[in-house]
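In this view, the complex is presented without one of its protein chains, the others remaining in place.
A, B and C are the chain letters, set down in written order, and residue numbers restart from 1 in every chain.
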Amino acid sequence: MEAVGLWQSAFDLMLGFSLFGLAWRMLFCADLFKSIVLFITFGLLMAIAWVRLEAPDVALAEATIGAGLTGALLMSAFAKLRTLDNSLKSGQPLLPRPRLHVINFWIALLFTVLLTGGLAYAVLSLPSHSPGLSDAVMSQLDSSGVTHPVTAVLLNFRGYDTLLEMAVLLLSIQSVWSMAGMSDAGEVHTSPVLNVLIQLLSPVLILVSAYLLWVGAHAPGGAFQAGSILGAAGVLLVLSGRPLFNLKKSWLIRLMLVAGPAAFIALATLTLINEGQLLKYPVANAANYILLLETLATVSIGTTLLALFVGSQTEAVQQDQSHQ
Amino acid sequence: MMLADILTIILLLGGAFFFLAGTIGLLRFPDVYTRLHALTKADNVGLGLIVTGLAIQAQSWAAAGKLILIWLLVLLAGAGVSYLIANGALARGVAFWKR
Amino acid sequence: MSMLFFYALIGVGLFTLGLLALVVQPHLLQKILALNVMGSGVFLLLVALGGRSQPVVDVVPQAMVITGIVVAVSATAMALTLMLNLSRSSPGAQLPEDQSADS
Partner (left out) sequence: MGAQLIQVDWAVVLIMLPLSAAMLGFLLPGMARNIGLLAALLILFTVVGLGWQLTQTGVYSHVAGGWLAPLGIQLHADGFSLLMLATSAIVGVAVSIYSTGYFKAADDQRFWPTWLLLWAALNALFLAADVFNLYVTLELLGLSAVTLASLTGSKDSVSAAMRYLLSTLLGSLAFLLGIGLLYHQYGSVDIAILSERVNDSTVSWAALGLITAGLALKTALFPFHFWLPPAHASAPAPVSALLSALVVKASFYILLRLWLGLFDFQQDSTVANMLGILGATAVLWGSIQALRQIRLKMLVAYSTVAQIGYLFLAFPLAQTGGNRVWYAVAYLMLSHALAKAAMFLVAGNMMLFGGHDRIVNLDRVVQRLPVTVAAFGLAGVSIMGLPPSGGFIAKWLLLEAALAQGHWGIAGIMMLGGILAAAYVFKVLGYAFIPSPVPHQAVSVPARMQWMALLLATLAIMAGFVAQPLMQLIGIGALFDSTGSMP
């Protein structure tokens, strides 16, 4: 047992320092493409760290959203940037020297070191044992409608936060559309191998998504993870040139984007009227309500992430500047 | 220590060896194509050994089945993506390594 | 469980490292990456310290971090869109003050 603990500690140390080292290389390397690749690697190592910290739900979210979709967004933006920016085109990916004067750089560094020291001191002053809210969560878990505590917190105990969270997602797509115009996906690469790969993978992804959604009630998983897998399946289909949706004006797609937040609001209003408190589910029906919310949220999250990816691929429409 | 445990240890060590070899190949081989070769071959076999080693320890057939499924998916994705990378490199005129 | 504190300290390190990069690196893509790293640092600290409630891990910070990851991807998508719009009107994907000092 002792030996296992030692190995685990060694692994933790290696993982922690790798994370820091990767972040350092990512942020201070002169090659943007390399930075993005390092970012994705960083995200995957973060996912391992979440597993080590007994947070498998966060690990799933990190791997799919943090590393996967953010990575896809960054790659797609970088490809676009390269067509816009000549300095990036010329093979040797660029970087202008740091703009700061050497002295300013050292001042910034000194400030960072001091801040790190202060924060580290504060962290180390925390008690080594603290129950947090774990007792409260565990004692109320039975009346939450689900047996997986993370899902209970997200969808029941702190469901109001998740409602606002869905509003943030809706805002993000509204924002990207209003900034970038609303045209369809741009360039498409097809290849027979990619097509076969996608034909095989997309049903599997959809199945995995449904599984994660279902399993979220009693094990790691849930709407955010399921939604991001669904979004990933969509991204693959779009990349292979499938005319998935006409994202431009589709009423259906708007409905899918709104479904999750709308379900939350409808249920909040319903419970406000019936129970007197927003998102207070009657214990007997809590499981059904949560499953309904999660299903619609999964659809919305998947569609939003896909639409963010497609939106970031599009050319910006020259905006009307008559007021400026 | 059961026979199954010993088998698992051997398989896991074997898997780790293949991962190590693949990683060294990735770092030391001279061009994109040879690196891909090192990576996919080694990773696929290495993961296969690790999955087999873990499947022996699995509590149920379903868990073992999931592990095998993961391996199959990685095989599929690895093969597909390697082809795409190699194809992309070829299309961009990345030269072959010559001794 | 000193490893939890080790992870929390790595989180602090990621936060301040990201802050440094956000301030000194001129390219907007680097600034966006820097903010993401800062976010990961905060998340790491939140979840790692939630492990202090043995035997059962405190999951409330985990739920908060899942919320945070979703906010982060939304913000990243917006930032990238703005960056592309900006680099259409002025190449270089840098803020004006960074450019003027550069040339």
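The rule is simple: contacts are C-beta pairs under 8 Å (C-beta built on N, C-alpha and C of every residue); 3 or more make two chains touch, one makes a residue touch a chain.
Just so you know, these numbers come straight off a predicted model, no measurement behind them.
Taking the complete complex into account, which shown chains does the hidden chain touch?
Its contacts among the visible chains are A, C.
I'm checking contacts with the chain that's been left out. Which of A:L13, A:L126 or A:V196 qualifies?
That would be A:L126, which touches the missing chain.
Out of A:R25, A:R82 or A:R254, which touches the unshown chain?
That would be A:R254, which touches the missing chain.
Determine and list the chain A residues touching the chain excluded from the picture.
118-119, 121-123, 125-127, 130-133, 136-137, 140, 156-161, 164-165, 167-168, 170-172, 174-175, 177-179, 251, 254-255, 257-258, 261-262, 265, 268-269, 272, 275-281, 316, 318-321, 323-324
What residues on chain C make contact with the chain left out of this view?
15, 19, 22, 28, 31, 35, 38-39, 42, 45-46, 49-50, 52, 60-61, 64, 67-68, 71, 74-75, 78-79, 82-83, 85-86, 89-90, 95-96
Here is the rule we go by: only the chains that are shown with their structure count from here on.
When the centre of a chain is set as the mean of its C-alpha atoms, what distance in Å lies between chain A and chain B?
Measuring from centre to centre gives 27 Å for this pair.
When the centre of a chain is set as the mean of its C-alpha atoms, what distance in Å lies between chain B and chain C?
32
Measuring from the mean C-alpha position of chain A to the mean C-alpha position of chain C, what distance in angstrom results?
Spacing between the chain centres: roughly 12 Å.
Multi-chain contacts only, two chains or more: what residues does chain A have there?
Not one residue in chain A touches at least two other chains.
Using the touch rule from the top, collect the residues of chain C that touch chain A in their complex.
Touching chain A from chain C are residues 1-10, 12-21, 23-27, 29-30, 32-34, 36-37, 40, 43-45, 47-54, 56-67, 69-78, 80-85, 87-88, 91-94, 98, 101-102.
For the complex, give me every residue of chain A touching chain C.
8-9, 12-13, 16-17, 19-20, 23-24, 26-28, 32, 35-36, 39, 42, 46, 49-50, 52-55, 57-58, 61-62, 65-66, 69-70, 73-74, 77-78, 80-81, 84-87, 95-100, 105, 108-109, 112-113, 115-116, 119-120, 123-124, 126-135, 137-138, 149-150, 153-154, 158, 161-162, 165, 168-169, 171-172, 175-176, 179-180, 224, 301, 305, 308, 311-312, 316
Please name which positions on chain B make contact with chain A in the complex.
Residues of chain B touching chain A: 73, 76-77, 80, 83-84, 87.
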